[in-house]
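Of the protein chains in this complex, one is absent; all others appear in place.
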Amino acid sequence: MIASNSAGRAKGRPRFIGYTGVAVVLALAVTACGGGSGEKTSDGNVTLTVSVWNLAKTPEFTALFDAFQRANPGIKIKPVDILADDYADKVTTMLAGGDQTDVITMKNVTDYSRYSSRGQLLDITDVVRSTDTSKLAGLPAFNVKDKYYALPFRQDFWLLYYNKKYFEKAGVTMPPQLTWDEYAKLARSLTHDEGGKKVYGTYHHTWRSVVQAISAAQTGGDQLSGDYSFFRDQYEMALGLQKDGATLDFGTAKAQKSDYRPIFESGATAMLPMGTWYISGILGQKQKGATDVDWALAPMPQRPGATGITTFGSPTAFAVNKRAAHADVAKKFVQFAAGQAGAEAVSKVGVVPALQTPEITQAYFSNAGMPTDELSKKAFQPDKVVLEMPVSEHTSDVDTILSEEHELIMVGDKSIDEGIRSMGDRVKSEVLN
Amino acid sequence: MTALPDAPPAVAPPRPPGRSASPRSRGPRLVRTALAYVCLLTVALLVLVPFASMVSSSLKRNNEVLTVPVEWVPREFRWSNFVEIWDRIPMTTYLGNSVFLSGAITLLQLLTGSFAAYGFSKVRFPGRDALFLAYIATIAVPWQAYMVPQYIMMQRAELTNTYWSIILLQAFGAFGVFLMRQYYMSIPDDLCEAARIDGLSEYGIYWRIMLPLSKPALASLALLTFVNTWNDYMGPFIYLTSNELWTVQLGLRSFVGQYDTEYAMIMTGAVLSVLPIVVLFLIGQRYFIRGIATSGLK
């Protein structure tokens, strides 16, 4: 029905192209000109803006902000609260638009490498040099050609949570050091029915890191290499447990969008390999009386013949926006968060700070509700924490492929060998070519 | 699916439209009506199952939501969920913001959309059809593709984090123009021609004839625009940063993010977020039914 007289259409087309040309030029003009405006007048007091996620549910931010404001009267912090799930997308858009938020929180190292390589973050190497970083865990991950654009304030790593009730009932004590075989055996033996409700021996969350990052850390494999045979043992263990019903089936967990927290807190699993960030979660839930789970920590299981405890983890950091309205104050905040005062504030709410000194660890374990046994404390001091995923320009592309193939292996669509082969093929042809 | 009851071949003398069903042979008619009801009820049940589970979940305790096998009726009705959620999140603010944004956008879309549609359907001028094609073409582009250029423009204009950004982005959509134009195409041109001969200007024809005639389409467009704006998540998420500007969907999503284990609460929020639309739909219904039959186009 459109263009029902053909004469009009014939005339219309060149004109339409003409409009298009004009509009494109206009568009580029609009995008190109009109640079950064909005110089803020400071009336003695400075308001520092910091991008954060889920402020109400992430207590370490509030703790840090309070501590910083107390130490620096005259500076007020205004959090820019962003939903956690879409944090990266919103920050990408904000920075592209020339947003002036002063401090940008780096949720993970992959995002950090993106923003820093685009030149969206301020070089704060001088801040790093003037800080005592000898005990600051996770800092090397932020080294980009001997320059730093962010400073970590918390460092999470993976360990094994377990439900003491089920261990006591089965008459076993958690051994100080498990191999993966022993772990699998334990998971099978702890699987049982409890009042008509199934209790799994362990719960493997649907993230690929549960299988892949730990085997990379413990075998020394490189997840960016394109050769993934080092995943094999770990996949065999995980699929074996799934086949025997000792862990929740991957497909079901994925379809239900299962959350590991209620699974552990409601006692539906005896063990749970998970990151240290979950500690503050359990503490919070117990304080509210929402769960009565009797829990403790153990080190991650190791490969046979391993010496010491190797696990993986990832730091969280603060960076300064290159377009920050108050760059100097922002730097001051970043340094504060990574220092002693920041670490104390963070550890008080049950979050693992990047700055790791014996005093801080002790303070950490004195939090109400923390398990106090020796094994838990030992679990808290792994010998080696490998970065969850190495950082390079390929990181996120490889991450996507590894996640997709992980799903296919776990739902049984591909055998372990097929999956590992196609990971390698795809990474080589799509990313590393 | 289309359970059309067969009408008897012989029919009583023509009756006023809309009341064609009247005393006939009682027996088969009753059966047919019953059949129609059965079919409709089956469909309605199928359609409502997920919604029912949403409502029932909203009345449960958190740990009773995901159970095997599914419990359709809560063991005890926890109406307190609906009270509690008001303490958890500023629901009133979110609802108010959503109503304001959806209302403003719907109004603008109706006005400018139907106005432009008249130009596209009843006024002939060179370049019109090419322009209309450009309109439709834009519907075909996924928003994610030009989200960033759009954001950069808005940021330069310093409109981000204001209601303006959302209103300006969504009030001039091509969809409304397309819908209204399609509708106007079904209104015979001789009607306009007759009005022109009577000396009515084009604006007069639009205002006096087309607008009243297009009530059902306007009602549809209003409803669909309102619902779309109401349910939009990405737009408000990218543009509205301050909590006091947030819409219901943003509030709900943030709630899910923060209390991701509390399924019952999430469902309570979802039910609350849907209620205003249900009310609106029930009100708008009347216009679909009245429609053109009462408007004098005969």
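By letter and in written order, the chains are A and B; residue numbering begins at 1 in each of them.
The criterion applied here is as follows: a residue touches a chain if its C-beta (ideal position, glycine included) is under 8 Å from a C-beta of that chain, and two chains touch if they have at least 3 such contacts.
Here is the rule we go by: contacts and distances are computed from a predicted model.
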Protein name, per the UniProt record, of whichever chain is missing from view ("Fe(3+)-transporting ATPase", "Sugar ABC transporter permease", "ADP,ATP carrier protein" or "Cytochrome c oxidase assembly protein CtaG"): "Sugar ABC transporter permease"
Touch partners, limited to displayed chains, of the chain removed from view: A, B
Per the touch definition above, residue among B:Ile89, B:Ala116 or B:Leu240 touching the missing chain: B:Ala116
Touch criterion as defined above, residue of B:Leu59, B:Ala219 or B:Leu240 at the omitted chain: B:Ala219
Absent-chain interface as seen on subunit B, which is shown: 1-7, 9-11, 14-15, 17-21, 33, 36-37, 39-40, 43-44, 47-51, 53-54, 66, 68-70, 111-113, 115-116, 118-120, 123-128, 131, 134-142, 144-150, 153, 168-169, 171-175, 177-179, 182-183, 185-190, 193, 196-197, 202, 206, 216-217, 219-220, 223-224, 227, 230-231, 233-234, 249, 252-253, 256, 263, 266-267, 270, 273-274, 277-278, 281-282, 285, 288-289, 291-293, 298
Subunit A residues that touch the omitted chain in the full complex: 1-5, 20, 23-24, 26-28, 30-31, 88-89, 92-93, 95-96, 114, 118-120, 249-252, 254-257, 396-397, 400, 404-405, 407-408, 411, 413, 426, 429-430
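The rule we apply is simple: only the chains that are shown with their structure count from here on.
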Centre-of-Cα separation between subunit B and subunit A, whole angstrom: 39
In the complex, subunit B residues that touch subunit A: 62-63, 66, 124, 126-134, 136, 147-149, 151-156, 158, 160, 185, 237-238, 241, 243, 250, 253-254, 257-261
Residue numbers on subunit A that touch subunit B, as the complex places them: 1-5, 8-9, 11-13, 15-16, 19, 27, 30-31, 34, 37-38, 54, 56-57, 80-86, 89-90, 93, 96-99, 256, 259, 261-262, 265-266
